[in-house]
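Note that this complex is displayed minus one protein chain, with the remaining chains in position.
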Amino acid sequence: MAYVAVKGGERAIDAAHAWLAAERRGDTAVPELETAQIREQLGRAVDRVMAEGSLYDPDLAALAIKQAQGDLIEAGFLLRALRTTLPRFGVSLPIETETMRLARRISAIFKDLPGGQVLGPTYDYTHRLLDFSLAANGTQATAPEAEARDEAAPRVPDILGREGLLEADGASAAEPFDLTRAPLTFPASRDARLQGLARGDEGFLLGLGYSTQRGYGNNHPFVGELRVGEVDVEIVPPELGFSVCIGTVELTECQMVNQFAGSKTQPAQFTRGYGLAFGHAERRAMAMALVDRALRAEELGEARTAPAQDAEFVLSTCDNVEATGFVEHLKLPHYVDFQSELETIRRLRGNTGKPATSLPEAAG
Amino acid sequence: MADHILAHPGFADPVHDAQSSFRALLQALARPGTLHAVAAPPDPPAPLSPATAAVLLTLVDSDAPVHLAGPFALLAPWVAFHTGSGEAAADGAAFVLADALPEFAALPTGSDEIPEASATVILQVPALKGGPPLILRGPGIETMQEFAPLGLPGDFVARWAANRRLYPRGIDLVLCAGDRIAGLPRSTTVTEWR
Partner (left out) sequence: MKGYNFAYLDEQTKRMLRRALLKAVAIPGHQIPFGAREMPLPYGWGTGGIQVTASVIGRGDTLKVIDQGADDTTNAVSIRRFFAKTAGVRTTTRTAEATVIQTRHRIPETPLTDAQIIVYQVPQPEPLYKLEPSRTETRRMHALADYGAMHVKLYEQVARYGQIAISYDYPVMVNGRHLMAPSPIPAFDNPKMHRMKALQLFGAGREKRIYAVPPYTEVVSLDFEDYPFRAGRAPHACALCGDTASYLDEVVTDDRGGRMFVCSDTNHCATRRERAA
C-alpha cells in the first residue's frame, strides 16, 4: 500500500450527509411522512422527545423525530440544541396541576375519591395483541363521549395532607435553580434534582426506579395519584402587573406516597416522591417519582446504600444527550492515544517496535 | 437621568467590541502587568475612563453584579441600563468598581473548594505607568515584569502579599486608565523595585 497523508475529510462529510438524507427518505415510492402525521399519530414519541429535549413544542418535536429517522435520543438532542439558542422573554408562574383539565386520573390508594377515578386513554387494560387492522389503514376511530363531571378533583396528596398524614410539600419562595444555565453541583437541592430527572433518559429512570422496587433502596411506594391532562401556563407581563394565559401544556403528574418517617418528636407521616413530565408519559412520571423519593434518603435520615439514592451518580448519568455524546465519541479517532499505549506496552515488554510477528506470545 | 443614559451609549458594536475588550482582559490577566488597549465606548459618562467603561460592558450583567464604590455610585442607572446589573453589596459582588483600592477583607475571596467565588476589583487609576515601580513574578511572566501604575496605596505590596497568602482564594485586580488596562491575578507575587 502506497501511503499518502489522508485527505478528503471535507468531501467525505458532504457525501455522508447526502447519503444520510437519501436513507432518511427511504423508498420514494412510499409517500413521505408529514410532521403533522408524526405529531398526531406518534404522540408518545413526541412527548418523550419534548421531555428529554426540555422544550414543549409538539410540532418541532415531530420535525426532530422525522429528521432523526425516529431516533428519539437524537431527536431530543436536536430540540436541546435549538432550545439553547432561544431568547428568554420571561418566566411563567408555577403551574397549578390541581386545575388540570383531566384526561386521566387514577389513585391506587383509594377506591373512590372526589372527582372520581378517570380511566382515560390507556394501554393498561389492552391485550397486547398486534392489531392487523391498523396495518390496513383507514381506521375511523371514534371515542364515546360523556358529559364532563362538574366536580373538583383535588390532588390526592392534598386530601391526605389535610389530616397531616403526609408530609407537607416543600413550597419555597426562593428563585428555583436553573439547570439549563448553571452547572449542577453537589449536594444538589431538590429543585435541581427534579429538573435533572424531568429531562433524564426514560430508560435510565425506569431502570433506577425499578431497582428501588427490587430492594436497592426500597421506599415502599404507592401511587397516590397519577393524572394526565392540560394545564394553563401563565405569565405576569411587567407592564400589565396581572397574569395572562399564554397557552396550555399537556402534563403527566405522579405523586407517590411512600414509607412513613417519624420520630419521638415528630409524628409519623407518609413521605412524597414526585414526578412530572411533558405530555402523556406515565412510565416516565412514575419512575421519576420513585427516584425522587430515593434521592431524599439522606434528608429523611435513611441509610444511603443504593445507586438510586446517590444524587451525584444519578444526576450525572441520567442525561441521555450527555451520555450518548460521550459513549458515541469513542467512534472519533483515538489513534494518537492508542499509539502511545502501543509504545508503552512494547516498552513494558522490552520490545521496541519490531514487527508484530516477532512479538512474544501474550501471557495468559 | 434617561437623557444621561442615552447621551452616553454603550459599545458602538456590542458583539465585536465586547470580544476585543475581552481579549485584552484575557491577555492582561494571562500576562500580569502588561498593558492592553480595549475597544472603548465612544463617550462614557464621567468619571468612567473609556477602559473602565469597556471592562464593565464586557463582563458585568444580571448574573454577575457589580458594586459601585465611591464616586461611581452615581452611575448605577447607567450601569443598570447598559449591563442589566443591579447594585450589589461589596460582600456579595462579582465585581467591585473603585478608584481607591478597597479593603480586601470586605470582599468575597472564595473558599478553598470554590476559590473562583471571589470578587474581581476593577480599579480606575490615573495612569498605568509613571508610578513607583513594582516587580511582578508568577504565572504568565517569563522571569519578572516591571509594573508602575499610579494610584495604588502606599501599603499596596503588603496588602497584596496578604491576598497572595490566601491562594488559591483571593482577589483579582484589573487596573484601568485611559483606554488601557492591566491585570494582577491572585497568583502574582509583587515586590518593590530595589
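Think of it as A and B in the order they're written, each chain with its own count starting at 1.
Note that in this section a contact is a pair of C-beta atoms (placed from the backbone, for glycine too) under 8 Å apart; a residue touches a chain by one contact, two chains touch by 3 or more.
Everything numeric here is computed off the predicted structure, so don't read it as measured data.
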Candidate in contact with the missing chain, chosen from A:26, A:121, A:164 or A:187: A:187
Residue, one of B:82, B:159 or B:186, that touches the chain absent here: B:186
Contact residue for the chain not shown (choose from B:115, B:131, B:151 or B:178): B:115
Absent chain, residues of subunit A that touch it: 1, 3, 5-10, 12-13, 77, 80-81, 83-85, 87, 180-187, 312, 316, 321-322, 324-329, 332-337, 339-344, 347-348, 352-353, 355-357
Residues belonging to subunit B that touch the chain removed from view: 14-16, 18-20, 22-23, 25-27, 29-31, 58-59, 61, 63-64, 94, 111-113, 115-116, 118, 120, 138-142, 167-168, 172, 185-187
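Just so it is clear, only the chains that are shown with their structure count from here on.
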Centre distance in Å when subunit A and subunit B are each reduced to the mean of their C-alpha atoms: 43
